[in-house]
Every structure is written in C-alpha cells, then in structure tokens.
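Take this structure first; my questions come after.
All protein chains but one are shown in place.
Naming follows writing order (A and B), and every chain is counted from residue 1.
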Amino acid sequence: MDNERIDQIIDRHGCEAGSLIQVLLEIQREHHWLPGEALERVSERLQVPLTRIRHIATFYKAFSLVPKGRHEIHVCVGTACHVRGAARLLDTVQDLTGIRPGETDPELKFSLETVNCLGCCALGPVLEVDGKTHGKMSPSGTAEVLKHYE
Amino acid sequence: MARIDSPEALEALREEIASRRNPETPCVSICAGAGCIASGAAEVIAAFEAEIEKQGLQADVDTRETGCPGFCERGPVVVIYPEQICYLQVKPEDVPEIVSQTLKEKKVVDRLVYADPTTGKKAVLESEIPFYKNQRRNLIGSNIRIDPKRIDDYLAIGGYAALAKVLFRMGPEQVLAEVKRSGLRGRGGGGFSTGRKWEESRRAPGDTKYVIVNADEGDPGAFMDRALLEGNPHSILEGLMIGAYAVGANEGFIYVRQEYPIAVENVTVAIGQAKEYGLLGKNILGSGFDFTIRVHRGAGAFVCGESSALMTALEGKAGEPRPKYIHTAVKGVWDRPSVLNNVETWANVPLIIDKGADWFSRFGTETSKGTKIFSLVGKINNTGLVEVPMGISLRDIIYGIGGGIPGGRRFKAVQTGGPSGGCLPESLLDLEVGFDELTRAGSMMGSGGMIVMDEETCMVDVARYFLDFLVDESCGKCVPCREGMRQMLKILTRITRGKGKEEDLALLEELSEVAADASLCALGKSAPNPLLSTLRYFRDEYEAHIRQKKCPALSCKALIAYHIDPDKCRACMICLKKCPAEAIDGGKNRIHVIDQARCTKCGTCLEVCPSRFGAVGKISGIPVPPPPSEEARTLVGKGKKA
Partner (left out) sequence: MSEILLRIDGKEVGAKEGTTLLEAARSAGISIPTLCHHQGLEPYGGCRLCTVEVESRGWTKLVAACIYPVEKDLVVRTRSEKVDRIRRMILELLLAHAPDAPALQELAKEYGADRDRFDKEASFCIHCGLCVRYCAEVKKKNAVGFIDRGTRREICFVPEIATKECWQCKECFPLCPTEALQAAFVLTQSLFAAPPASGPDRTRSDAGDELP
C-alpha cells in the first residue's frame, strides 16, 4: 500500500492521535492486513510512537500483521452458539481446513477466526464465510459449505 | 430536505408527512435486521419488489425494510399494513402468493401465520401472537414501523418531539430532575442511576464535556443494542442530544462494535439525514444549542465495553481500563467530564421526556423501573429479543414468552449478565427480574443476555467457557485478573479433562477472592461470577468431574464416549458412512461398533442415527462396554438378531 493512499486515509479521519484506531481499521479493511511500512507511515504522520501502534495492532482482534487468506471463516463461539454445540463445529472446521483460529493456511486460501457474537443467536451455531452467514450448522454439514470456496 | 428551524416547523413537517401517507395504503414491512438477513430476508425483499412490479402494483403498495422486531426464531418476518397481518419464516417462493392473496384480495395466507406449537391455534395479527402479546414493547415495538434509513418514518411516529420539548420548554436542570425521578438505571450492566450520573457530569468543572453511546455490546449472546441501533438509530440520537443538553455537552461519540457493519451504516445514514434537517449541528431547531456526533468503530476487544477502557480507545489507545477512583463522569475522555450510557439507556430517554417520568415509573419494580429488552437465546424455542417490564419472573419470560425448552428437554439453568454474570437454577425460576434481585442471587442484569441451558449443558464447562473468553479478552495489565484467571482456566480445563484434584475447588475459590477484590476493573472483579454461581448451585457436577471422572451432562469430550447400543442398532450403515474419522466398524446386517481410539467425538453418528432406532448414545463415568461377539453382531433377516 503506497504512502499516498495511507495519507488519504489519515487526512480523511483527521491527522490526530485520537484517530489512530479508525485509520488502522480502514487500512486493514482495504488491504486485509497491516504491513510494517504502513505502520511506520502512520507513526510518522500521527506523531505516535511505534510501540503504541504495535500494541494496538496486536491488542485488537480486527487487525492482522500478516496477510490473510482469500476467504475468511468466522466461527461464532458466543455463549448461545456454544450452548448449541459451537465447539464441535469449530473442531470440524479445524479438521477440514488444517488451521486453528488466528491462522491462515499456506496456500492463503482460508483464514480462520473465532468471533464472540454475530447477533444471529436464533440461527446458532453460526458459521460465517466472507461475510455470508450459514446458520444452524452441524459438523456434518460443514464440508458441504466449505467445498464451494476456491 | 429543508432545514427545520423551529419546533413549529417540526410539527408542520410532521403533519405534512402524515398528509402524504394514507394509512389505508397497503404496506409490506420486511425485517432487514442482521438475523433475518442471515435467514434470507434480502431475497424476500427482492422478491416482493419484483412481484409488486410484475403485478403492476407499484403505485398502490409500499414496501419498507425495517429493523429487528425480535421474533428471530421465526424470521424472515413480514408484517402487512394496515391490517398488521404477520407472516413468519417467509421464503421468496411465498411472495407471489402473498402479493396476490393478501395485498390484492385481502385474504390471509393461512400456512404462513403463527401457529401455537402445541395447540395449533393460529394468530393472524402481530398483536395476537403470544410471543409479542406477553411483552411490553415500549422500545422495540417501533422497529417494524420504520425504515431506519428514512428519517421521515421516525418523524411520522413522533420522533424528535421530545428534543423540541427539552430545548424550548425545559431547562437542563428540569431534564435532569425528570430523568432522576423516572428511576432509569443504566441498561449496560452497571445499573447505575442515569440521572445521578448525568448530574455528576453537569456539576463537574470544565467547559468541554462529552456524551457517549456505548454500542460495543460485547456480551456474547446479547444483541438488543444491535436491534435498536440498526432499527431505530434516531431514537438513540435524540436521547443522546437530550442528555447532552442536560449535562452541558456539545459533542458526542457513538462507539460501535465493528462486527456490526449494518448498525454502523444505519447510524451514519441517520446522522447525515438529521444534519440535513438541522436536527444536528449548529443552532438545532433554532434553539441556540449546538451538537455534533462522531462515530467511532471498535476494533475487536470486549474490554472496550468497560466505560473507562472505551474512553481510552476513543483517545486512540489500547483499551486498558483506568481505575475509577475518580469517576469518568468527572474525568473521562481527554480527562474531561464524560457521560457514557448504553444504547438502550439512551433509547429510553425520549420516551421519558415525551410521556413523563410518572408514566415510565409505572412499569417495573420499586428499585428497577421501566422495561428491559432481553436477548433470549440458547436452548429455547422462541429465540429472539423480548421486552418486558422489570419484575416479571424468569419463568414467565422463559416459558410464557420463550415457549420453553425445545426437544422436550428439561430446563437446567439460565445464565444472565454475560461473562460478568452467573447461572441461576430451576429453583429460582420464580425470581422477579430486577437489578438487585439478580445480583443477590449471584448473577447480575448485565446488558440483558439471557442464555437458557438444558440437561445437556455441562455447568463446569460453562464456567470454563466464560473463563476462556475472559482470559482472551483481559487487557492483561493487572496481576489478579491476568495471572489469577490464567491459573483458574488451567484448573478448570484440567477438571473438564478428567484430571481434577480434590484441592482444586478450594484453590479456585481463593483465586476468585483475589480477582474479585483486587482487580483493577470490573472485568477482573466480576470474572469469577460464572464460576462462583455454578459452584453455588451445581457443586455436585464439579464433584462428579473430579471424583468420578464423570460429566453428568454428557458433554465434556474427554469424559464421554459415544456408544452404539447393540440391542438397538439395525446396521443401516448411515453413521458408518458419515463418520469423518472412519471410526465405525460394521456392515450390512453387521451391528456397528465405534473404535474408541479413532473416535473424535464429533457427534455426527448421534446426529444421523435415525430416530426410530436411536442406537447411538453417550456414556460417562463408566468404562465402555466391550463390543458383542462376532456372532452376536450378525443381524439375520429384517433386522432381527441371530
């Protein structure tokens, strides 16, 4: 991501320390991760120490310091989904993709994350792939859902 | 859209909007809240638009995409006005029939209306459906009537009249007094008196003050704030402005969880439309009162729902809570007086001003006034959002509105208050829901999450689950929380894996004491609650795990084994083929046996075994019975054993 684009994002949110998280969220959304050079540019322009930026980039779940896969799988492990068997669903997804939450497979196909509540509790347990929600998931139905993604 | 520059102009606009709308004109309201969208509502909306055009009815029928009305279990939800006929679980294929039958011929499509699961009794009108009828939907009842992206809809139902009243006919002190008198207590978890919090900020020194909407809604299983913010964003903006006026603030923040993109979008659109009408910005309605709002997205941290951590995040830092010896109402964002309230708290404010503190305090109990929206989820028939007056019993919510436990299973516990709350057993079902009542019983109101659990839920695992959640979400700054929970989680995990020791329970209680007493913030202080409440009411389950290596709920993977009952197995081969670990041995007419060494306990076999056989079960605490002999495994003829 070039500095020009980063500067545009910074200027849009206001070039001040308080905008740090909003700026990073937008870079993350566009680029799907936060490259080191982007963090350095933000540090320079917002006059915020790199330690603070790195703390934020690792403290908050929305950010990734490494490239993510083409498809993002989110398994909801909120309480309602947990009570309806989300743990077994997560195990199945892990077995099928070969990765654990927070990881991306070597071919950069899938990234897996657990999320704490998508607000669709009536459909629990819930699996979300690329923003599309699949409700009332059972371990046996998971392979069917995932095989549609290239 | 012309600026509204006086309260008279506001009322004139309201009349003008009403005159443009014929209440007899058919209108199709379709819920476009996150839950229904996930159930396919977008396709239903598209189908309605296509069919209405196809039948040439564009001029005669309106459609409206609304926010969540709460009956999530039966979504997508459609309500047809003016009759208020409610159709449930609507699919795109149903739409042509609805358009022809109901919109054109005013006939009800019987199969799509609500039917009681036991008696079969139908309810055609939204107001007749027991799920809604037994609620008191002061706040969420408006959702189905408005399109959140059309400010005129909000004006049409009386929106912003309270703001006008406050700006022109009430002084800030009067507003404070009214809110105090109403008895409104924070709906986010703390349950602190809203009026007193506002008053503290008003009295605090400083020219710049802030009002903040906490829309982080981190409690897993709670989504009422989402429904309010997505479905009726203007009600929150209006409440926020009334509070700002009372406190003396001219700037506001809305902190929204980034996992709620629809809410972020709807509130941003609402702010834009309010600005166009001059209901935000300088000299609102010509009153001289200025107010601006900024939307700030969260970045994925439960701890940022804690008010001081949220304020730290607003400053662009990592959300580490601050000690609250000096209240944030006095020193908050950038050390300025800041009033932070939950979405639902703000949504109540216009109602209190409009209808009065007396009206509001008619609902609820002595110490818990008003209504509360609960998200009723988990092992419950009618999953969704329910709004009830405080003081109603848990039983009435879970059975009267929730329809009880699915599958004919038994109620075991209800968890309230999110990760800071506790589990309440069957013996407390008649508890009257209120802030202090729930706290006394060992739980708390929290944001209103209500998770129902049945006999298949392991309470030790519930405690472990919440600790695991909090360990992940703890900011890590203070020792009692970071280190205390680290050790507690280790112990609980060991217990669920059959490696519990007799001294574990005492150590857990000791660690709980330190976390509760010495943690820096409420996350750490309340972290032991799920554990302590389950120990209080379900100690026998802990003891079974530790002493007998048994999980009574048949849930903890390390303590259970899946087993095929040789007397019931009919060798149909379904489980054998579906087993992802290829752990089932057997064949046609050869009774199936699970190889325990290969079994991953995914539960697929139990899921797929035909219910007429019901041969797969779980056992715990006893050794797996040895498989029958080869001869005994052979089924002769039509499923008869040799």
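Criterion: a contact is a pair of C-beta atoms (placed from the backbone, for glycine too) under 8 Å apart; a residue touches a chain by one contact, two chains touch by 3 or more.
From a predicted model like this one, the values you see are computed outputs, not experimental measurements.
Participant: Return the single residue from B:Val79, B:Ala318 or B:Cys609 that touches the missing chain.
Facilitator: Candidates B:Val79, B:Ala318 or B:Cys609; residue touching the omitted chain: B:Ala318.
Participant: Using the document's definition of touch, tell me which of B:Ala9, B:Ile157, B:Val514 or B:Met573 contacts the absent chain.
Facilitator: Result: among the candidates, B:Val514 touches the missing chain.
Participant: Of the residues A:His31, A:Arg54, A:Lys68 or A:Lys109, which one touches the chain left out of the display?
Facilitator: Residue touching the absent chain, from the options given: A:Arg54.
Participant: Out of B:Glu276, B:Glu456 or B:Asp472, which touches the unshown chain?
Facilitator: Residue touching the absent chain, from the options given: B:Asp472.
Participant: Write the list of chain A residues that the hidden chain touches.
Facilitator: Against the missing chain, chain A presents residues 49-52, 54-55, 58-59.
Participant: Name every residue on chain B in touch with the hidden partner chain.
Facilitator: 301, 303, 318, 323, 325-326, 471-480, 482-487, 490, 510-511, 513-514, 517-520
Keep in mind that, in the parts below, only the chains that are shown with their structure count from here on.
Participant: Spell out the residues on chain B that touch chain A in their complex, using ranges where they run on.
Facilitator: Residue positions touching the partner: 34-35, 37-39, 72-73, 75, 217-223, 226, 258-260, 296-302, 313-319, 375, 377-379, 383-384, 415, 418, 449, 451-453, 457, 465-466, 469, 475, 578, 580, 600-604, 607-608.
Participant: Any idea which chain A residues touch chain B in the complex?
Facilitator: Chain A residues touching chain B: 16-22, 24-25, 48, 52, 55-56, 59-63, 77-85, 88, 91-92, 95, 115-124, 126, 133, 135, 138-140, 143.
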